[in-house]
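For this view, one protein chain was removed and the others were kept in their places.
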Amino acid sequence: MLLIHCPYCKDDRPELEFSNAGEAHIVRPTNMSDISDTEFEAMFFMRDNPKGIALERWRHAHGCGRFFNVARNTVSDKFLKVYKAGEPRPSDAEIEELLK
Amino acid sequence: MVEATPTKRIAPAEGFRVANSVVSIETAKPASRISLRATSAGARSFEKSLNFALPRKPAETASAKGRHALWLGPDEWLLIDEANPDDSMVPRLPNKQFSAVDVSHRNMAFIVAGPGAAATLNAACPRNLSLAAFPVKTCSRTVLGKAEIVLYRTARDTFRVECWRSYAPYVRDLLAIASKDAHI
Partner (left out) sequence: MTPSSKQPYRAKSHGALNHARTVRFTFDGKPYEGLEGDTLASALLANGVHLMGRSFKYHRPRGVMSAGVEEPSALIGISRDKSNSGARVQPNVRASVQEIYDGMNAVSQNRFPSLNFDLGAVNSLLAPFFAAGFYYKTFMWPRKAWDKVYEPFIRRAAGLGESPTETDPDRYANRFEHCDVLIIGGGAAGLMAAKTAAAKKQRIILCDENPSLGGWLLADSDVTIDGKSGTQWVKDTVAELQANENVRLLTRTTGFGYFQQNMVGLVERVTDHLAQPDMDLPRERMWQVRADKVVIAQGAIERHLVFADNDRPGIVLAGAAQKWLNQFGVTVGNNVGVFTACDTAYAAAFDLYEAGTHIAVIVDQRATVDQALLEQANELGIRVMPNAGVVGVTGKLRINGIKVKTASGSEETIEVDALITSAGWTPSLHLYSQSRGKPIWDEASQRFLPGQSPQACVSIGACNGTNDLATTFAEAAKATGGRAPKLEIENDVSLAGGTIGMASESAETGKAFVDFQNDVTAKDIKLAVREGMHSIEHVKRYTTNGMATDQGKLSNMHGLSIAAKMLDKPVPEVGLTTFRAPYTPTTFGSFVAHARGTLFDPSRKTPIHEWAQENGAEFEPVSLWQRAWYFPRPGEDMHEAVDRECRTVRTSAGVFDASTLGKIEVVGPDAAAFMNIMYTNGWDKLKPGRAKYGIMCREDGFIYDDGVVGKLSDTRFHVTTTTGGAPRVLNHMEDYLQTEFPDMQVWLTSTTEQWATIAVQGPKAREIIQPLVTGADISAEKFPHMSVVECQVCGVPARLFRISFTGELGFEINVPADYGRAVWEAIWERAEPAGACAYGTETMHVLRAEKGYIIVGQDTDGTVTPHDAGLSWAVAKSKPDFVGKRGLQRPDLTASGRRQLVGLKTSDPKKVVQEGAQIVADPEQAIPMKMIGFVTSSYWSGTLERSIAMAVLEDGFARMGETLYIPMEDEVIEVEVEGTVFYDPSGEKING
């Protein structure tokens, strides 16, 4: 069982309190009705599923209830960074750094 | 036409109590409760009706005169009024900065007390309940087995376990069986 740091509770909490909520930084377009089928496909269906750093959303469902983002190494299952919803996506350079 | 006799209130697991040499588990008395969601301005505004300050830091609680405010999330508090179980604390006037929803009947609570209280809870709650990690007067929403609970440590050896009413039999039976192992 993982220990996950919640950026809102500012504490490490057992995995049982959390639920995964899929890939992070997929922004719902504000002009949703106008996007093309290809854009919709990319937004709704296509996911990266990388080996290495995955940027994911988690929810502290049985805790503070907040959604937040994490950078998780899918190989080691380590949470390398947690950050609040709305904070910017880590840069590629930062991701490189996290992988070390 | 109002009923001549007052409508009977039946709370879940009323009168339940088990105890052994290290822990006792009993149903808490009925209380009124509010689920408060608010912006920071809303929290300030709500405090005026409460007469004490809402806790602002994770896991903190504040209490006065049988009323307790529990920090559950950055914009969420659970308010429990043990003194006035039939009187909702919901402010009469609507406010644009907060949502106060009466959940008095949604929740119920057990009081788990005694030197084996933490061990009893740890049969199914994965949290570190040492005094250092979960000090007196702190609280958290968490899990107990397959039930979601709000855990509130009211004293060194006393926890209030809030759960939704339909989970009460499950939580009751789980705590009761866990209490058999609490001396270890």
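Letters are used for the chains, namely A and B, taken in the order the chains are written, and counting of residues starts over at 1 for each.
In this section, contacts are C-beta pairs under 8 Å (C-beta built on N, C-alpha and C of every residue); 3 or more make two chains touch, one makes a residue touch a chain.
Here the structure is a predicted model, which means the values were calculated and not measured.
Listed residues B:Ser45, B:Asn128 or B:Thr154: the one in touch with the omitted chain is B:Asn128. Across A:Arg28, A:Lys51 or A:Lys100, the residue that sits in touch with the chain not pictured is A:Arg28.
Interface residues of subunit A facing the missing partner chain: 1-3, 19, 21, 28, 32-33, 35, 37, 40, 44, 57, 59, 61, 65-67, 76-77, 85-86.
By the touch criterion stated above, the residues of subunit B touching the omitted chain are 1-3, 6-11, 30, 35, 37-39, 75, 94, 96-99, 101-107, 119, 122-128, 130, 133, 145-147, 164-167, 169-170, 173-174, 177-178, 180-181, 184.
We adopt the following convention: only the chains that are shown with their structure count from here on.
Averaging C-alpha coordinates per chain places the centre of subunit A 31 Å away from that of subunit B.
Note for the complex: subunit A touches subunit B at residues 1, 8-11, 13-14, 16-17, 62-66.
By the touch criterion given at the top, residues 58-59, 72-74, 76, 126-127, 140-143, 148 of subunit B touch subunit A in their complex.
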